[in-house]
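The structure follows.
The complex is shown incomplete by one protein chain, all other protein chains being positioned as in the whole.
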Amino acid sequence: MASNTQEAAHGGGSAMPQLDFSTFGNQIFWLVVALVVIYLILSRVALPRIAAVLAERQGTITNDLAAAEDLKAKAVEAENAYNKALADARAEAQRIAAETRTEIQAGLDEAIAKADEQIAAKAAESEKAIAEIKAGALESVKAVATDTAEALVSALGGSADKDAVAAAVAERTKG
Amino acid sequence: MEGDIAQLGQFVGAGLAAIGSGAAAIGVGHVAGNFLAGALRNPSAAAGQTATLFIGIAFAEALGIFSFLVALLLMFAV
Partner (left out) sequence: MGKIFFFAALALVVVSGLIFAPAEAKLAIHPMDQFQVSALFGDHISWYTPTNVTLWMALAVAAVFALLVLGSSRRAIVPGRAQSVAELAYGFIYKMVEDVAGKDGVKFFPYIMTLFMFIVMANFLGLIPGSFTTTSHIAVTAVLAALVFVTVTVVGFVKNGVGFLGLFWVSSAPLALRPVLAIIELISYFVRPVSHSIRLAGNVMAGHAVLKVFAGFAAALGMFSFLPIFAITAVYALEVLVAFIQAYVFTILTCVYLKDALHPSH
């Protein structure tokens, strides 16, 4: 192994400080000190703290997710309620419309029936009037025919028997 | 050891030992290349194997470092 006196023998090269055993004790001592200090720092302070922070963040995220889930459920509920209200309103509207329709129909029917009745009454009255008029007209036709027949008979020189003429007119107008 | 012949032997030996570094380079390239070939065939499995890749590279490289160390010892420590 190299010693400092030997290194001059080599062409410009110096010995490897890594193999200088006189410094090993020093290095090992300080290394152990450094490792122990780091270990204490890590295990006492740093690692528990970082673990706590990470756990806390995980907890926060979980909570936030749960809250979001809650809100979502609420939103779905609200939507359902809205849909239900909408359906209710629609059914109500339909019911009202149907009711109105039947009401109107009933009114209409009544009005139509009344109108029919009135029409029928009017028609009957008219018929009666027509019948009266017709009867009146027949009477007049008989009278006119009797008068005419009497006038014809007297004009032809005969004397007209009122009863015979009336009978003849009745006979003829019967058909 | 004393004298120029010994020094010559040291330097020649150190040079020969340095060949090992090149061999280690081939080895590391082999490892990395084969990993890449496999990773391109099945990219989804590649991510889980990077640790294995580094272990393989480390083992291959360690032997190159040994030869480098031998070269250093010959140069500076014998």
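Quick notes on this structure:
By written order: A and B. Residues from 1 in each chain.
Methods note: contacts are C-beta pairs under 8 Å (C-beta built on N, C-alpha and C of every residue); 3 or more make two chains touch, one makes a residue touch a chain.
Please read these numbers as outputs of a predicted model, since none were measured by experiment.
Of the candidate positions B:Val12, B:Ile26, B:Ala45 or B:Ala58, contact with the hidden chain is made by B:Ala58. Contact between chain A and the unshown chain involves residues 12-20, 22-35, 37-39, 41-43, 45-47, 49-54, 56-57, 60. Where chain B meets the omitted chain, the residues involved are 51, 54-55, 57-59, 61-62, 65-66, 68-69, 72, 76.
Definition applied: only the chains that are shown with their structure count from here on.
The residues of chain B lying in touch with chain A in their complex are 2, 7, 10, 72-73, 75-78.
Residues 1-2, 7, 9-11, 13-16, 19 of chain A are the ones that touch chain B when the two sit in their complex.
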